[in-house]
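A protein chain is absent from this complex, but the other protein chains hold their places.
Per-chain numbering from 1; labels A, B and C assigned in written order.
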Amino acid sequence: MSTEIAERSARGSDRLHPEPRVEPLVFERSGQGKIGYSLPPLDVPALVAIPEALLRKEIAGETEISEVEVARHFTRLSRLNFSIDQGLYPLGSCTMKHNPRINEEMARLPGFAAVHPLAPEEVSQGSLELAWQLERILAELTGLPRVTLQPSAGAQGELAGILMVRKALEKTGRPRTTVLIPDSAHGTNPASAHFAGYKVRELKSNARGTIDLSALDSAMSEDVAALMLTVPNTLGVFEDQILEIARIVHAKGGYLYCDGANFNAFVGIAKPGLMGVDVMHMNLHKTFSTPHGGGGPGSGPVAVCEALTPHLPRPTVERRPDGTFFLDFDRPDSIGRLRTFLGNFGMFVRALSYIAAYGNRIGEVARNAVVNANYIRAGLSGVYHLKYETPSLHEVVFSDKAQAERGVSNMDIAKRLMDYGFHPPTVSFPLIVHGALMIEPTETEGKPGLDAFISAMREIARECEEDPDIVRNAPHTTPVRRVDEVGAARNLVLRWRPAGEGA
Amino acid sequence: MSTEIAERSARGSDRLHPEPRVEPLVFERSGQGKIGYSLPPLDVPALVAIPEALLRKEIAGETEISEVEVARHFTRLSRLNFSIDQGLYPLGSCTMKHNPRINEEMARLPGFAAVHPLAPEEVSQGSLELAWQLERILAELTGLPRVTLQPSAGAQGELAGILMVRKALEKTGRPRTTVLIPDSAHGTNPASAHFAGYKVRELKSNARGTIDLSALDSAMSEDVAALMLTVPNTLGVFEDQILEIARIVHAKGGYLYCDGANFNAFVGIAKPGLMGVDVMHMNLHKTFSTPHGGGGPGSGPVAVCEALTPHLPRPTVERRPDGTFFLDFDRPDSIGRLRTFLGNFGMFVRALSYIAAYGNRIGEVARNAVVNANYIRAGLSGVYHLKYETPSLHEVVFSDKAQAERGVSNMDIAKRLMDYGFHPPTVSFPLIVHGALMIEPTETEGKPGLDAFISAMREIARECEEDPDIVRNAPHTTPVRRVDEVGAARNLVLRWRPAGEGA
Amino acid sequence: MKFLPTSEGEREAMLAAIGVSSVEDLFAAVPEAVRRGPALPAPLSEIEIRRYLGGLASRNANARDTAFFLGGGLYHHYVSAIADQMLYRSEWLTAYTPYQPEVSQGTLQSIFEFQSHICLLTGLEVANASLYEGASALVEALLMAERLVKGRRRAVLSAGIHPEYRETVRTYFTNLGLEVVEVPLSSDGATDARALEAAVDSTTFAVAVQSPNFYGVVEDWNAGSSAAHAHGALSISVVAEAISMALLSPPGAGGADIACGEAQSLGVPMHNGGPLLGFLSCRSDHQRQIPGRLVGQTRDAEGRRAFCLTLSTREQHIRREKATSNICTNQGLMALASNIHMSLLGKHGMREVALQSHAKAEYLKGAVAAIPGYRVAYGGPTFNEFTAEAPGDAAALLSRLVRKGILGGIPLSRYDARDARRFLVAATEMNTRAEMDRLIAALASESA
Partner (left out) sequence: MKFLPTSEGEREAMLAAIGVSSVEDLFAAVPEAVRRGPALPAPLSEIEIRRYLGGLASRNANARDTAFFLGGGLYHHYVSAIADQMLYRSEWLTAYTPYQPEVSQGTLQSIFEFQSHICLLTGLEVANASLYEGASALVEALLMAERLVKGRRRAVLSAGIHPEYRETVRTYFTNLGLEVVEVPLSSDGATDARALEAAVDSTTFAVAVQSPNFYGVVEDWNAGSSAAHAHGALSISVVAEAISMALLSPPGAGGADIACGEAQSLGVPMHNGGPLLGFLSCRSDHQRQIPGRLVGQTRDAEGRRAFCLTLSTREQHIRREKATSNICTNQGLMALASNIHMSLLGKHGMREVALQSHAKAEYLKGAVAAIPGYRVAYGGPTFNEFTAEAPGDAAALLSRLVRKGILGGIPLSRYDARDARRFLVAATEMNTRAEMDRLIAALASESA
């Protein structure tokens, strides 16, 4: 019956709402003879000094479109997105916090945005000092002596970290074969370990959702290069046995790698270096608020213990006794480069701007993030199933177990939340919670917003009981309704094609 | 019946769309102890050297709110607006054209935005030259020798223009008593004439919607200071007798004032100076694309004939033989100042940037604007009533005459257009067309957009026949539905009040 | 042309639909004799526009790159990154006046909030949606008073009102048969109380006093109000440095009937003097004579709270020559900027800005007074600006400071030749002590 209403209303709404809700492709707005740009007249001879055979005639199919159409197209398209600035975006593991605008302003200063990394050192002192200062701050926050800013995102940071471990082990004669990774870990962990040339061995979590010490003990051997541990883990649970874990790993000559994507839970409160962590990547685009931009860019600095510093990616930023800064390429034991230039410098600017705004009070970030997550946990316990009752730090993972009995999945709940004006939590991750609803509110959500979210989630739970179809058929009010993802993979259409070129 | 559907769907949609669509007031988001700013620590003694009696204790009721809430509040609020960048905004008389983004970039250069007009001349040469160049360009476009940039908007330009006329007439000993204004004129014309100390005499338009020459002839006397003429007039009709009109006005020693708000119709094609216009204001926020900002700011430069130049507002920008620029305050016959400083300088920057992009091809603006208006006219003739069949330039004024027979007003049609994704045209203006639908597409609308608009308007006309309630109850799909404007005026609530202060 | 979305082919089709053979046919009504293309340069690309206007901008001294102490009714205050970037949003920037409330709730609610902020600051009951800037706001306030107090023709203005405001008043008044009486300042820099009382009589419709006045001195609103009210005139409080209201007793507490002036300080960059942000606020019994737009709260057809323009019958588009003002386009976007700024700073931030500005100006004032050869011209209390007197010609002195990267003040000779040695010095929360010390040292070295 509710399906009927939904359908009728959809039809009705089509009649009342005749505006087409789909925006054509930019190519479909194109029309011969239109133009959207102009360039200065060429002030040198218009020479083409390249052999004919190496040239193309035109970029067939490319757009011809005016500036006003481009402005409208992208403005209209943007309005189909949900974003942090519209409301709660509680994607677990993603740390979707407020992105202060001052950071954008700073990153766009011509002295940062219109600068080339291969300019002479004497006219690059501002950038070098900025990188150096950010490194110092991240070292202070992690309690580890040195940091590379080069990795482009978390995953590349993981790779860099494991490669440094490998290099250090190689120096001992044996790079070892295996990296241990808990079953709750993010997918990039095993993938990065693999691309660093290691086999991955999965560690089963215990009933508390944490590392099973005896399982670790028996898995840990002199074949194991490292344990990759997420702190707190992807359930939001802090490994309270962290010191013991470190001891076990170190005892066998292995390294303790910390996936710091969840640093938001304890930044400014505790230091990984004191926990026995040897190497840790951070996501500036999570903990340090550089905006996620619909998928990126990120930046994944890696902090390392003393033993790993010789292996940092090349170049490092160093300070001379006279206070000037330079790039040090002369690092024979470096793992090498992971990319061009110095890394995602624009993200360094934003992160430094963000950290400067908190300064020595940055622990407030973690405190508030943890209170918020626990408040949601308290508000939804009993309504949604909590597989692991271990205390949460910055995020909480419920499941759809209760709702599944009414035929409603976590995905349905996620979609229905959209109708309530919220972005859904992360679903289907971590893998150890079937039907997961992984909720990370971050510190930048206030009580009224959390209360609204909690009551929406409770309301949806009620709908699952009383009118499950309204949830199963959700969303009802988004720019498009449920999107056929299976169909997309089945009939792959990955690009627009000019007319005549066939689908 | 359709009302029923509308209601059901509205209710249904409340159920499907539980997100509250109203955004609280910023004051309602406020909460004790929250903070959204920080300032540097005070680096001088924290002295208050003002007698107690002259101080206040606090700004009771002001906000306490965090930055993230401010970001969300204003982002969410903004999304309740329609804007040019979303689609056709055919408000007649308003010239809602594309606002190029380069103009915003230029206006925000620190050398323009962080500059003070009372800085010494030697460090203000850039601004002075900019103003001087803009004046030269507007003089060239109008065919008149000098221009003041001081007026803050069109209405203030009108006042400045009429005051200059008055001053010139005073010099002859008699400022005269009356200004003639056609009944089709914009409301600011009579209001400005009034605030310049003149009586307003209204001129009835003829059956073509233009000036009735014999009426003008008989109204024109030596008591008349000026005729205020809008060119083309608010019907979009060019006064083809303009030269004769000028002759009649001049013959009696009067001045021909041109309301140039519609300059978009012929900029770069014809020059008011050649038409016998003595004084003319322009709206930079219309013809020259400075964005309207939800109500302003504008800028209303006034171009004048030689005889009026001694009376330009003070100061003028002048160029010395050595190429440097200065402000000339020594203008004894000036009407004085209309405001502080030089005018809305930020709009000068944008307008100059805009004009520079067209340069000598600026006539294309008018050509395209006129083609677009006529294309709409052709597309809707016969469907909507056209009171005046005189050829249109840049806008066309239909009326609801045919639809009124089905009980549907121009206001209803306007509201229904919102459901089709368009901003409505101007309604109830010009006053000489009862039930007006005044449509100005501007030059920055393409054929596909115009076609969509035409078919929406035709569709609405069909709805008026077949299902007038759907139009009368429109809009159905906007963030709020029809707003009770009568109620607003009846129960005036013009501000938020702190709790306890009573409504 | 990149801003024109119509291709040649489409244009042909459109002309055919219209039934003409060329665009020129559509201009048939325009006499040949008046047609003339413009002698302008060729179109410029964005790259060239950046060079051209960037070049002009670089020839101005800007407040970010200098030690900056200019005020005079226009101040270099903090503007948050969020207030700046929010204005880029198309929904704010490229919308018109909110005539159609159903698709303009964003703008309307923001104006309603702006009105509310202004009321809280001024301590009065009603505020409009903005006026052009301070000077014309004062004119509008005076004309409003004249309508409310029928049959009187004289306004009494303190000589402490910004000279450009007073000049603007004269421009408007002369043609309307209205008169201005100016009351001089006493030696402490405040409006001469005795002269004020003497100037007001039964022909006076309004008394206007500015505080802090143009010379920086904080006035007591009550003086003007009691003089006005004693004779049935209205009291107008003029504020050219709006952030002062966060610290000083507000107009509403000082008996004002109308408060008006310049709110640029509340979130609007200096913009070389425009766009600025005029405001006008009044008691609710005078609201039907208020000039400019007003937003009111109401309901939509489904009972939800909504906002719309209201009391439009006061306005030119309805009332024409009988309107309360000729204003149409106002300063909407600046009112938005200011709403964002006031909301963000709020109760504590606005006060802290005011306190810091005051403390810094006091520091400067003390230091300037201590430089041999210099003095502070007036003894009255000041907020964040004061009148200094140099040993020699102030304009020449300040020009020499410019070469040291210091914009040290505004020479008062600009407004009155007799004030050749005087100049205004302003400080805000943006000035550092180091900058102030540089100014002090530079002034001292100039006196030597």
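The rule we apply is simple: contacts are C-beta pairs under 8 Å (C-beta built on N, C-alpha and C of every residue); 3 or more make two chains touch, one makes a residue touch a chain.
Predicted model, so just to flag it, every value in this text is computed and none were measured.
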### Task
Give me the visible chains that the unshown chain touches, in label order.
A, B, C
#### Entry: Residue, one of C:362, C:389, C:429 or C:446, that touches the chain absent here
C:429
### Summary
Of A:215, A:269 or A:307, the residue that touches the missing chain is A:269
### Message
In the whole complex, not just what's shown, which of A:252, A:367 or A:406 touches the removed chain?
### Response
A:367
### Message
Take the complete complex as the reference. Which residues in chain C touch the chain that isn't displayed?
### Response
46-47, 54, 64, 78, 80-81, 85, 88-89, 429-430
#### Entry: Hidden partner chain, residues of chain B it touches
31-41, 64-69, 71, 75, 100-102, 104-105
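In this text, only the chains that are shown with their structure count from here on.
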### Query
From the C-alpha centre of chain B to that of chain C, how far is it in Å?
20
### Message
Centroid of chain A to centroid of chain B, CA atoms only: how many Å?
### Response
45
### Summary
chain C residues touching 2+ other chains are 1-6, 10, 42-46, 48, 80, 82, 84, 90
### Message
If a residue has to touch 2 or more other chains to count, which residues of chain B qualify?
### Response
67, 71, 75, 79, 83, 85-86, 98, 100, 357, 444-446
